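Missing here: one protein chain of the complex. Every other protein chain is in place.
Coming up: chain A.
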Amino acid sequence: MIKSFLNSLNRKNLKDSRFEFLFEEDSDEIVVFDTETTGLNPKIDDIVSIGAVKIKDNKILLDSAFEVYIKQKQAISSESIKVHKIRNCDLNKALELKEAIDKFLYYIGNAKLVGYYLEFDVAMINKYVKKMYGIKLPNQQEEVSAIYYDKKINSIPQGNIDLRFDTIMKTLDLPPLVAHDAMNDAIMTAIIYLKLKQIRKI
């Protein structure tokens, strides 16, 4: 009840009718995405890149993978370069923020969004979408670490569950990737999601 009320409120705020499709219901598409940012605070930090893949019929569609780099107002600090390995010169092909966000919105459509610590990535995107179009992403969301938690808790009811990305990968016996960029993290998250959906408990 409240959810749909909030959703319609959100919809009323939409300033650009091009993006009505975000609010359409009944999508069978799933988009797994990840962002690389200049820091961990959505209020002050910015997105450097977005990587996303679609899942359909239990397959990760690399052929329609999405990857953008975003031009920065300021040069990227050396601390954050060390984390995400995106150097200033890697942003040569980068898009203007607005163009990148528009492309992303067209890519996701009304698909369900999946991610690891998705709340953060969605908050980052929302920060821009709110400013630009007056709304927050209305898409359904599913957090992989939450699915993982639910399946794991059955086996160790009182246990402390380690939800770190690498631990999840290891527990699920998935091939680890060394590189942590938005694209590869999105792919890994997608594989985790596929596996979690297939198994009853861990």
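By our rule, a residue touches a chain if its C-beta (ideal position, glycine included) is under 8 Å from a C-beta of that chain, and two chains touch if they have at least 3 such contacts; residues count from 1.
Everything below uses one rule, namely that contacts and distances are computed from a predicted model.
Per the UniProt record, the chain missing from the shown structure is "Cyclic nucleotide-binding protein", taken from the list "Sarcosine oxidase subunit delta", "Putative tricarboxylic transport membrane protein", "Cyclic nucleotide-binding protein" or "Cation:proton antiporter". Among A:Leu62, A:Ala75 or A:Ile156, only A:Leu62 touches the chain that is left out of the view. Taking the complete complex into account, A:Met183 is the one of A:Val48, A:Met183 or A:Ile202 that touches the chain left out.
Along chain A, the points of touch with the absent chain fall at residues 58-63, 65, 173-175, 177-179, 183-184, 187, 190-191, 194-195, 198-199.
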